[in-house]
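One protein chain is absent from this view; the other protein chains keep their places.
Letters A and B mark the chains in the order given here, with residues in each chain numbered from 1 onward.
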Amino acid sequence: MILTSVIWLCLWVLPLSSHAAGAPADLQALIDKAAPGETVTIPAGEYAGPLRVTKPITLQASGEVIIRSATDDPVLTIESNNVTVSGLQLQDSRINNPLATLVVHGNQNVIEQIQIDTMGTGIQLLESSFNQLRNIRVTGHVLDPSEVAADIGHDHSAHQQLTKPVQQPGAEAKKGNGIDLRRSHQNQIIGNQILNLFDGIYLESSQENIIEQNQVAKSRYGIHLMGTSSTRIANNIGNGNVTGAMLMDTSTATVTNNRFLKQKDNPNSQGILLFSVTDSVLEGNHIEGNRVGLYLEQSTGNSVKNNALTLNFIGMQVKDTADNQLMSNQFVSNVIQAQAQDSKADSFDGNYWDNLQALDVNGDERSDLSYEMNPFFLALTDAVPPYQLFFQSPGFVFLESLFSVGGDQIRDTAPLMSPVIQDDLEGQQEATVGQTGLLGAGLLMFSFLFIYLGVRRK
Amino acid sequence: MKKWKMAIISLFGMGLLLMGCGKEEAQPVAIQEGVDKCDVCHMMVANDHNATQILLNDGRALKFDDIGCMNEWAHQNGVEHVHTQFVRDYNTDEWLKAEDASFVYDASFSTPMGYGIHSFKDKATAEKFVQEQGKGTLMTYADLSNHGWARNMTQNHGHGDANHAGEGQQHGTQDSNSMHGNTDSQKTHN
């Protein structure tokens, strides 16, 4: 992986004129010659784009085939149905271009085993349906401004005025999406890897797409749905993005068995965010080490079950929601387990909270003491965001506890007594047992020594 | 006691400084890309022509990723606390007072939340944009209040969207309008 990217970087720096060196005849001509249904095998080598496929053929690489951008057009455009493309490497150095490295405009195409290096968007599906995108790797090569120069210093931005134009047009490359679907339906996006892009997988006004076993890392939103319905998101992994999965204006989505880990570095990050989502199902997701595990706002009629929310700074935030059902979820070792505000007719009953002082008198495996989700922090910081500085301040914890003895708190009235999901988080600390012991013993020795020196009489 | 004196002195100093600032005309606050999120839809606000902001009378700046979100906020919270609404010129990204800007709407224009409205610093550039695109309705700030604020990315995207393929693949989804109706009524009850 590292090796290939190094090699790729070297190639990148080389002048583009060398690209056609040793390449056989014009690739586009080869494609144009092929009859529909035919298989075009591209010999190993480096080629200059753009390529355009307008008939149902199979495009196959034999060995390492690299195609580079040479004009302002996408490296590869598919404008046909039933095209199969596999094994290519597409390298795109165009910046701020509205069209992706690979543009698909057609149905029933299969695109697999493609490796894309891009300065913009990786793959675009425009009004295209029934396509399959499998085992594609999209890597974005635009660095964040913070990665170039971490801005250090004062934050009195509130009164800073904008005097100079903030942006020189065309100079700064902007990240594009990994896989971008617009008004495209029933596509399958399976087993792809996406790194360092804007939104990993972006779906807009699209229906019944299947997104499975993809991995998105270091991007803005791992999976971003805008106005979709019946999308199925299963077994994906989001790691270190701003937000793992962002579902907006979406209905009847199914989000199951995904893992969203370590979305925590951005001050607005969360594992899964649901905004204006209806009648969707979130089940069996593993949400670990995020800033906020699960965020729900203005969403109704969703079912959130069997999810494990572990080690997040805030396990779950719920705001302005109604008629959702949350049960059998497991909240373990989040700094704050859950906060809820203005939630109406939601059911939070029957989740497991590891810090609950549970008490089961009648032996029904449910605690008779309820678990309360304190809205105080959420309400306060919503009104005045700077008060987020008081997060877990000892005095704030004290203040919050004063407010928690109120009437209409949102609560889990029947918390589970024992966890429902077994997870595999242990093991990492075995290695340090020896060191811990040594440190403990050292500290004890140190204290005994000084106590002895102290009480000893000369 | 020393620290108290210092605290009081520095508070006063800070106060004087801020009062000095307060006398200037309200200035838009810079968008910090990757830090600022929309106060309505929670998406990150990109530092581009789509960003808008509201300065409240108390000096608080609310940022939005789309002019539609700004409208939504004003709709929910009213405008009595609003000092200035800022939008950005499509071409130069410079901040403009919304009252002074011209707007062009077309359902096919791509904006972060799909409201499809671009803002321009004057009527001439807006008209030029309409000409270049060959589509779009020119609007003034006053026209915006009569605008339907339809979005081009709801789940059943079919309405009036002429040029999209796969019409036949639209499967029965629930009516998005009813959903929006729900959230709206929910909002007003708060």
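Just so it is clear, contacts are C-beta pairs under 8 Å (C-beta built on N, C-alpha and C of every residue); 3 or more make two chains touch, one makes a residue touch a chain.
By our rule, contacts and distances are computed from a predicted model.
A.B. asks: The chain dropped from view, which UniProt name applies: "Protocatechuate 3,4-dioxygenase subunit beta", "NADH-quinone oxidoreductase subunit J", "Xanthine dehydrogenase family protein subunit M" or "ABC transporter permease"?
C.D. replies: Answer from the UniProt record of the missing subunit chain: "ABC transporter permease".
A.B. asks: For chain A, which positions touch the chain that isn't shown here?
C.D. replies: 146, 150-156, 158-159, 264-269, 289, 291, 310-311, 313-314, 332-335, 337, 354-355, 380-381, 384-399, 425-426, 428-429, 432-433, 435-437, 439-448, 450-451, 453-455
A.B. asks: Considering the whole complex rather than only what is displayed, give the residues of chain B touching the chain that is not shown.
C.D. replies: The missing chain touches chain B at positions 1-3, 6-7, 10-11, 14-15, 18, 21-22, 32, 35-37, 56, 58-60.
Here is the rule we go by: only the chains that are shown with their structure count from here on.
A.B. asks: How many angstrom between the C-alpha centroids of chain B and chain A?
C.D. replies: Centre-to-centre distance between chain A and chain B: 25 Å.
A.B. asks: Could you list, by residue number, the parts of chain A that touch chain B in their complex?
C.D. replies: 107, 127-130, 144-146, 157-162, 165-167, 183-186, 204-205, 207-208, 220, 226-230, 242, 246, 248-252, 266-268, 273, 275-276, 278-279, 295, 297-298, 300, 320, 322, 342, 344
A.B. asks: Across the complex, what residues on chain B touch chain A?
C.D. replies: 18, 21, 27-35, 37, 41-44, 47-48, 59, 61, 92-95, 113-114, 151-157, 161, 164-166, 169-171, 173-174, 176, 179-180, 182-183, 186-187, 190
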